[in-house]
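This is the structure, below, for whatever I ask next.
Yeah, one chain of the complex is gone here, protein chain that is, but the others are all in their spots.
Every chain is named by a letter (A, B and C) in the order it is written, and numbering of its residues begins at 1.
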């Protein structure tokens, strides 16, 4: 038995994205944001996308490129506080935004990746975040139905990968990446290093390669990755 | 800032377990089963326990000691196939057994550790495993409410720990351990090695120490750990 | 039949092989065949089975056999292991059976009053693998048919089985019920029909042998 080779070019990986797709994008702030994949998606031009991402990055960075290019119709997120441009798009009605509590967004994505239909949670009960949500009573108390989220495509940034798609992340660049890497029909990972098969300790894999469809190796990182030229 | 030291003796760690407690026990077969903690619990003598464990180990091994000592009133599990003694206890009415689908048991424990009330799943719909379970309709289809599981105490086997309780597991000895290590009010980990603080790569921690209350270092492992004397 | 069943596995598939006959399928794959084997207790990329004296005490499959890694193996917890199964990343599972119905219902975990050790991971494999095939003897030890119009035993999952490999035949489960597709050497169509407790559609013309 041997494991298949999922390496491909960034353009080939991105080419399957279609208009109207739902796209998950890893990252919390800059760390873990798949900046090269985002630029390739801007170049590719697919429109009317629904993005799922923790935050909207900052103006001129990360998914802001997709927001400013007008490719995004809807954003499922937790917080836009660092991107005044995203807030302006939302306030002008050009971007539909759905806010989730951050840990609930994480759990909804995880549920999608785990093949669970929904979770029941009391987070937000009694606040406006509960508005419009289905309620289930358990032992006499109300819980909100938080449906699983899945995407057509997930864009993932990893520190290292192997050719089968096993992934590992570093530091706080992990964040939503391992959750999203389980929750999409097509998972595309950019990695700072792609190692030969067998160079990964099986205990240190954060995302098993079975979840990953395409692996692309990054060359030199741009300054948008917060690389400081010293 | 520094992190607290949670090292203690196996007896001190076990001493807080009380009659009628619910106790989660890691392991799938022998790998990951906290055999030294189980023996300490037999010696401690707490009775009328509810155990949560994937399987009942084999006769004369692992939690079979607790079953045979009569300390267990109830077992929440997935499969007893390798322990004829456990099946005999169940069939004679001396042991109440609740069977779960294996991945659903894992998710119920994880939900307990994640502070989620329940998950909604279609696993087992239309079979007798659905009997008696609350059903919620979503988009016209029935889903079973699978309530979170938590325990008073979790007994965990790790390969290595540090003094703060960060844990890592090896190979298939991981199984239910990281899930249970999040899902109990008191988490006790036995580790084959306890490393000085700072010897653990922060990216390679499988269970963050914030979930762990007590860490105890194992001496030489007994043959019950499947140690082959060569 | 095991050799024939091995041809179900296409290059690049992620596959879970159940305990018993299915486990033996791997022996009929070429050494460098591109396949990723999954086991419920938390591993992808299972390598060859090892004798106890060469085994790693922490490395078993869900059936308790000592196994090994291959380049690219990964370990994970039990929740992640079933996330693979339930979220559609498991291309194929091969399972044993007590009974299979003409609509693809599977019963393989409980014989009331006789055998009820628990369901383990079987429900999720049967219900959520993208393709479920069964490997089983055509009849039980008492000679009773295992392929029936309806299952009499408690179900593992409904309408899940696509194909059945037995010592007598390869049979597909279709919207119209059981269809005989291939037949074992030395067995007649009449033998298979007689050993099957449900209508069996037999195509015209000669059937492939295995």
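The criterion applied here is as follows: a contact is a pair of C-beta atoms (placed from the backbone, for glycine too) under 8 Å apart; a residue touches a chain by one contact, two chains touch by 3 or more.
Everything numeric here is computed off the predicted structure, so don't read it as measured data.
Put simply, the hidden chain is in touch with A, B once you look at the whole complex. Which of A:79, A:133 or A:186 touches the hidden chain is settled by the complete complex: it is A:79. Residues of chain A that touch the chain left out of the display are 28-32, 54, 77-82, 87, 97, 99-107, 109-110, 122-124, 126-129, 159, 169-179, 206, 225-228, 230.
Chain B residues in contact with the hidden partner, per the touch definition given at the top, are 1-4, 112-116, 162-164, 166, 182-183, 185, 196-198, 200, 202-203, 205, 208-211.
Following the convention adopted for this analysis, only the chains that are shown with their structure count from here on.
In terms of their C-alpha centroids, the spacing between chain A and chain C amounts to 35 Å. Measuring from the averaged C-alpha position of chain B to that of chain C gives a distance of 29 Å. Each of residues 107, 122, 169-171, 174 in chain B touches at least two other chains.
Residue positions 43, 75-76, 79, 82-83, 85-86, 128 of chain C each touch two or more of the other chains.
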